[in-house]
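What follows is a single structure, and I will ask about it in a moment.
Of the protein chains in this complex, one is absent; all others appear in place.
Let's turn to subunit A:
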Amino acid sequence: MYVSYKWLQDYVDLTGVSPDELAEKITKSGIEVEGVETLNEGISGVVVGYVLEREKHPDADKLNKCQVDIGAGEPVQIICGAPNVDKGQKVAVATVGAVLPGNFKIKKAKLRGEVSNGMICSLQELGFESKLVAKEYSEGIYVFPEDTEIGTNALDQLFRDDQVLELGLTPNRADCQSMLGVAYEVGAILGREVKLPQTEVKTGTEKAADYIKVTVDAKEDNPLYVAKVIKNVTIKPSPLWMQARLTAAGIRPHNNVVDITNYILIEYGQPLHAFDYDRLGSKEIVVRRAADGEEMLTLDNAKRKLTADHLVITNGQVPVALAGVMGGANSEVQANTTTVLLESAYFTGGTIRKSSKDHGLRSEASSRYEKGVDPHRARPAAERAAQLLAEYAGGEVLEGSVEADHLSVEPAVVSVDINKINRLLGTELSVQQAADILNRLQFSTSVDGGELTVTVPTRRGDITIEEDLIEEVGRLYGYDNLATTLPIGSSTPGHLSDYQKKRRMVRGFLEGAGLYQAVTYSLTSEEKSLQFAMEARTPIKLAMPMSEERSILRLSIIPHLLEVLKYNAARQNDSLAIYETGSVFLSTDEGDLPEEKEHLSAAVTGLWETHPWQGEKKPVDFFVLKGILEGLFSKLGILDSIEFRKLEKEGMHPGRTAEVLLAGISIGFVGQIHPKVEKELDLKETYVFELSLKAILAEEVAPLKYEAIPRYPSITRDIALVVDKTTTAGELSTIIKDAGGKLLKDVNVFDLYEGDRMEPGKKSIAFSLKYFDPERTLTDEDIVKAHDKVLDAVKEKAGAVLRG
């Protein structure tokens, strides 16, 4: 809503309150003022001039040489390129030394050999928005009415000595979509009186009822329809002050009849429509829902296909307007219109919203109906419009209105206890203070003890419950005046859940290991949605995606991490380690919410370790990621329950990928992405893992308990075993652990040999075994006994031979 500061003064005395101060006060107590625009800002030296002579420029077809009286001294010669400039016009002249918007300074100039002492201006050149310039002046200079005084300030004549406040209205404040609504608000803020327009209409002897009959079939959509008839109007431009106010409000002037309906729209917030009575085609108005398949031509010359969802105004036969949205071309007011049928109606929001949306038409009128108008303004607005039509269109107002009235909207009566007000706001207001604040809003109040009963005018349809009244009291009392306190009452221990604490630890661990945290999108493409998924489920699609690329909920984080690697590699960062924690989405049976699982994923590409001047460059490999995972599992106390098992998986290197199992249950995988994928993404060797974060964080871990530091030495024995190439270290390790008994504390691989000196198909793995008894020093005999069992077991179960 654009509010002219000057216009507002018709209703509220703004003495001593500058536009900027007013903006600040309005912002602090109710509605955000998003800007204050000074209409004549940066403009000086523009006067009203009179074109005495006009002749063609001798050397330029499109230029005119004008002699202009600017009200001081000799007439000046001005070269003007506007097609509509002519002798006898009153025009806006930027004299030599004038300044126009954008700090454009007017200097004496020579145009094709002819001197020009200034410039004749269009409205656009004077800072008007193009879309607000009346059509007849949109392609040329502006021409003042004949009676404008020569030599006066042209901007003052255009009423541009004004400021416009731009209000950002929240949906609950539809009441401020009118100057009167804003006046009530400002009156309440400043504690000043609100003066309503004085409407006095002289009517003729003929009765409107003899000219028109109104029937409303769709009573719910249109509880009140008021029609007035004005005869003998003359269509001409509206007065400059009215045009100026409309322009300030963001509405383009047309002619007096249209401008008056728009003026009332802004002043009262009540949309009006003017029909050409003689073109109506009947003497009746019937308001009804359209029939499916019915058509009409709206005044923008578009053919509209209608359905039973749309409300139409008809002449009893065919639609003459799409109710509350746009008039019909068949009954539009034209230059030769003499009798006007004026409609002032209350339509409910729902049907108008539907029409406006279905036809892609949003007008000042429809948006007001959608947000809600005051049903009790239809009558006074019609009267006020009739008055202005008599005054500025020479019209004769017929006696009375013709109404179809099914309105049953009464002012809301809401009660609130002062204790409730103070309890919610934390204030200590007296009941009288609260009543005074509400009275400033022109709400009537009655006080009974602590109980305040408030009658809320229908213009404030947003106020229905006591909390709404409390908000009114609070905001006008001023939130600046509220104390600052902290909640008192039962104390609550603040903490993270165990899961949240561990998740933070996981992030810290990975960051310490050198990985950056990434955050990527949950929505992905159909192609990516199936890649690297741990569980194959039907992807979950959006009903109305904005693009294919973001149409499906991800089943794996890896594709987006790879995208991040690719993005960075293309920008000279081809060695990078990143991780992400986030949800993946698994479809379930119809009717249930999808299963959301928080996953932990990482992707590492390029060099892992570098020490440039020592010539050390180590690319990432499988064991880097496995090492990180083992470290993490160990930190989480679950390493003993973890197992890595060779895995073949789509998109992954068939020989370098492992499934990760926790207590025998698969929780994710780790490995190199398939070289084919690396090539597609233009990445170096790249390793990834993805795990169910929930699985690793939710695992119960035995509480920490101190174990005595060993008092007796441990004894280490190394063995190198020759086995088939297919035998894994993991298998051997399990056999050794199982056979070693309770004295065997630790088994570690310390060497792997697969070179030429081995028999074909064989390899040698060396283990270091640590024996230990907390109770005593082990004897050679003890160890030999245990160790022999180990050797027997590996021989028997894995065909392992001790390497000589």
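Points worth noting:
Here is the rule we use: a residue touches a chain if its C-beta (ideal position, glycine included) is under 8 Å from a C-beta of that chain, and two chains touch if they have at least 3 such contacts; residues count from 1.
In the analysis below, contacts and distances are computed from a predicted model.
The chain not displayed here is annotated in its UniProt record as "Phenylalanine--tRNA ligase alpha subunit", chosen from "(2Fe-2S)-binding protein", "Phenylalanine--tRNA ligase alpha subunit", "ABC transporter permease subunit" or "Urease accessory protein UreG". When the whole complex is considered, the residue among A:K105, A:K195 or A:R504 that touches the unshown chain is A:R504. Of A:L240, A:I540, A:L647 or A:M758, it is A:I540 that touches the chain left out of the display.
The chain omitted from view is touched by exactly one of A:P493, A:G615, A:P713 or A:G761, namely A:P493.
For the chain missing from the display, the contacting residue among A:F104, A:W241, A:Y567 or A:F623 is A:Y567, taking the whole complex into account. What subunit A contributes to its contact with the hidden chain is residues 27-32, 35, 170-173, 350, 353, 370, 423-427, 465, 467-468, 470-471, 474-475, 479-480, 482-497, 500, 504, 507, 510-523, 540-546, 550, 553, 564, 567-568, 571, 573, 576-579, 582-583, 585, 593-594, 596, 608-614.
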